[in-house]
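Note that one protein chain is taken out, while the other chains of the complex remain in position.
By written order: A and B. Residues from 1 in each chain.
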Amino acid sequence: MTNVNKPLLEMRGISMHFGATKALDGVDFLCNAVEVHAVLGENGAGKSTLMKLIAGVLQPTSGDIQVDGERVSLSSPKAALRHGLVCMFQELSLVPDLTVRENLLLGARDSGLGWLRGNGLEAARDVLARIGGEDISFGARVADLTLPQRQQVEIAKAIMKKPRLLILDEATSALSASVVEKVFDLVREERDSGTAVLFISHRFHEIEALADTISVFRNGQRVETFAKGAHDYGAIINMMVGQKIEELFPPKPPVNPEAEVVLHVEGLTWEDRVKDVNLTVLRGQIVGLGGLDGQGQGAFMMGLFGLLRKTEGKTALEGTTTTISGPKAAKQPDVGLAYIPEDRKTEGLILDQSIEQNLELAALGRGDLDAGDPALYANSLEQLALKHGGLDLPVSSLSGGNQQKVVLAKWLALAPRCLLLADPTRGIDVKTKTQIYSILRKLADQGASVILLSTDYEELIQLCDEAHVFFNGEIVASLSGDDLTPQNIIAAALNVSATRDAAHA
Amino acid sequence: MLDYAKSNRREVIAAAVLIVLLTIYLGTHPRGASTYVMTIWANQCLILGLAACAQFFAVVVRGIDLSVGAVMALTNTIASYLLDGSPAGIAMGMVAVVGAGALCGLLNGVIVVFGRIQPIVVTLATASVFVGLALLLRPTPGGAVNYDLADAMTLDVLGIPTALVITAVVVFAFWLPFRRTGLGLGLYALGSSEQAAFQSGIDTRLVRLAAFTLAGVFAGLAGLFYSFVTTTGDAGIGPGFTLNSIAAVVLGGVLLRGGVGSLVGALAGAFILKTIASLMFFSGIPSLAQPLFEGLILAGAIAIGGADVLRARNKLEVFK
Partner (left out) sequence: MITRTSTRAVTFDSLVPYFGVIALIIAGSFFFPQILSVDYLTQQLQIAAFLGLLATGATIVILLGHIDLSVPWVLTGAAILSTALVGTGNPMLSALAVPAALAFGALIGLINGLGVAVLRIPSMVWTLAVNSMLLGLAVLNTGGFNPRGESSPLMVAMASGDFLGLPFSFLIWIAVCSGLTWVLVRTPFGRYLRSIGFNEKAAFLSGVSTPSVVCAAFAIAGMCSALGGVMLAGYANQAYQSMGDPFLLPTIAAVVIGGTSILGGRGGLFGTIGGALFITLLTSILSVMQIGDAWRNIIFGVIILAMLLFQTLRKGAAQ
């Protein structure tokens, strides 16, 4: 790991305030060339705000940014690109209705509104070939590509801009192991040729493989920057969350073999995305679903809630086979399912409406409940410790964590038999996560069942009684007890377990 | 080639439908597939086609332009004053007419972008203003357009209707190159996802202004060509064209949510609409029943286009 004299990017005294919320508070941050700098932190820690500042999407409330020792004003993404600061955001920036070629052209470094020359496309083709995307046709519409293919194109688009600083924000979340390896090789090459690389991921094995330097953020501040290897896994987690990982989670009760079956799914199949999946959930259980993005776990959960057409297979609730035609049917007392969707801002809540209106929306359709009765929600709101300035304020005024609490309270008012949660703690701060874990366990203890889709190993390990890992539409591993370890989860997610052992035998 | 077909399946379908319809039309027309018939057909198609192009630019950036007809009326009335006289004067007049259209579009764009008001509402109001201006110019239809020029534009060139030549010019000399500029792609990016476009470094305000201005330019061209066809200025031509331009772009595969479709599709949709109307006229269906048939066919075509949504396996896909 070599350090060049002058850092490529230096941020000094950076603060970012959104009204009363301090996303970043007096942060100093350096990025050097020829270095892969990993940024770790819980969501709400300020990582994505930091990246948005570098990318020119946001401007700091105070503090300054220097590139090559000179003060710059990154007033827009265009300005940031001019300085060679290229960011690959988690939400892909590809235009779905244009072709791959057109998207790449659009992203080229010196493209304005005029004629787009095709130079740079060869470079992109090379990059794609190197990361396993040689069969992606340039004439194909992006909307027709799979998610891994889109991530590959996004990477090529970023490299094509010849960045001086490359930010990768969860850029490989859907890619298979072999492709990820190739991407890492590419990143190392970029680093060696003088680029600075900022790498955000919450997958430790990736950090281990790639990072030279690691910075940990917590609560809007940079906790520490250190070379890889200086601290072990436990210490790093401690830095990220401010306490021991075990303290975040409520204790797991012992397995009860006598528990009755609440949900039994047999042979759920949908398109080629969910292939003959079986699942049994007992009363009082928290069951986890894991795997890389888009391996079928999300679709499976949606299928349970009646959001998919033409699913095959049987679903039985407390012994009675039912066909769930949609969310309206799913929330009725005879079925009793609740679904907390992945994207709380666009799917879980109606941001423009008040907290109260959001709380009542699910209960309104239940004839047996009086949606306007505050008592329906009082218990959940108290247990979740919702912080608000008045129930008639728009729900957009709440922090991300509190917003998620509203979504939960909305559904808990219906006293569901089985709660389906799609990555509920994504983008949520640590304190709220703890509160959510606690209430989930309480619910389970009181007799409800919980199916939790998570991209966080710790959740699967510490919170769930058992975890099922999806790969390519099937459950490839069902882990519980002593088997429920990070290594096993990762191996199953990347589908490398048996083959790798065989190769090394 | 196959890639192109897959990427632009809606346009391909529209083009195929058009060819079928045209064949039927020429086959059933009493005067057959003559230049005369084709010319009249082509002229009608081009007027709506240019209006549909105007609408395309507004729709592709997730907006809509309810002033297309009004701008046509205004530019048509302006043309009825300027397009008679010396060749130099006429040439400048044509530029002025299109320029007027561009100004109208720019006004729409400015109010949308800087006034931060929804396009549907802005263009509703500006349409009123433009129609009023047109009425000031021509309270009753009148005026004149140089006959030689009008003939040149609306007859044929070596047996091919001039209108079709103009269409070809628009597609090959304007659209195809434009599609490869940053602005051209920027329109799609903006319509697809304003946030993503912004993050990619696109100046969203400029692109939106350009989109509405282009809409005005094409509405001006439509009004200009209309004046060649009718050689008069008429302030009342607006309403039919506005609504038909929306129907045309939808038929041609341009989605109202933005980011999808092409100018070619808009043209195809307009041509299809006009061909159906012409078919009706010569089909022997009683004239009283023709509007109903047209309405049914329009509704049917739109419903079929919408039905592919029924195939969506994930119920959430229909919500955008």
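Heads up, the rule we're going with is that contacts are C-beta pairs under 8 Å (C-beta built on N, C-alpha and C of every residue); 3 or more make two chains touch, one makes a residue touch a chain.
Fair warning: this is a prediction, and the values are worked out from it, not measured in the lab.
Student: With respect to the chain omitted from the figure, which of A:Gly348, A:Gly401, A:Gly427 or A:Gly473 is a touching residue?
Tutor: Counting the whole complex, the residue in contact with the absent chain is A:Gly348.
Student: Out of B:Leu124, B:Leu176 or B:Leu206, point to the residue that touches the absent chain in the complete complex.
Tutor: B:Leu124
Student: In the full complex, which of A:Phe217, A:Tyr339, A:Tyr457 or A:Phe471 touches the chain missing from this view?
Tutor: A:Tyr339
Student: By the contact definition given up top, give the residues of subunit A that touch the hidden chain.
Tutor: So the residues of subunit A touching the unseen chain are 307, 326-328, 330-331, 339, 341, 346-354, 356-357, 360-362, 364-365, 370-372, 392, 410.
Student: Just the residue numbers, please: which parts of subunit B touch the chain that's not shown?
Tutor: These residues of subunit B touch the chain that is not shown: 64, 111, 115-118, 120-122, 124-136, 139, 239, 243, 246-247, 250, 256-257, 288-296, 298-299, 302-303, 305-307, 309-310, 315-316, 318-319.
To be clear about the criterion, only the chains that are shown with their structure count from here on.
Student: Approximately how many whole Å separate the CA-defined centres of subunit A and subunit B?
Tutor: One centre to the other, that is 44 Å.
Student: Quick one: in the complex, what on subunit A touches subunit B?
Tutor: Per the stated touch rule, the residues are 55, 57, 76-78, 80-81, 87, 89, 91-99, 102, 105-107, 111-116, 137, 139-141, 144, 270-271, 299, 302, 306-310, 326, 347.
Student: Once bound in the complex, which stretches of subunit B touch subunit A?
Tutor: Counting only subunit B, the residues touching subunit A are 3-4, 6-7, 177, 180-183, 185-186, 188-189, 192-193, 195-203, 206-207, 210, 259-260, 312-316.
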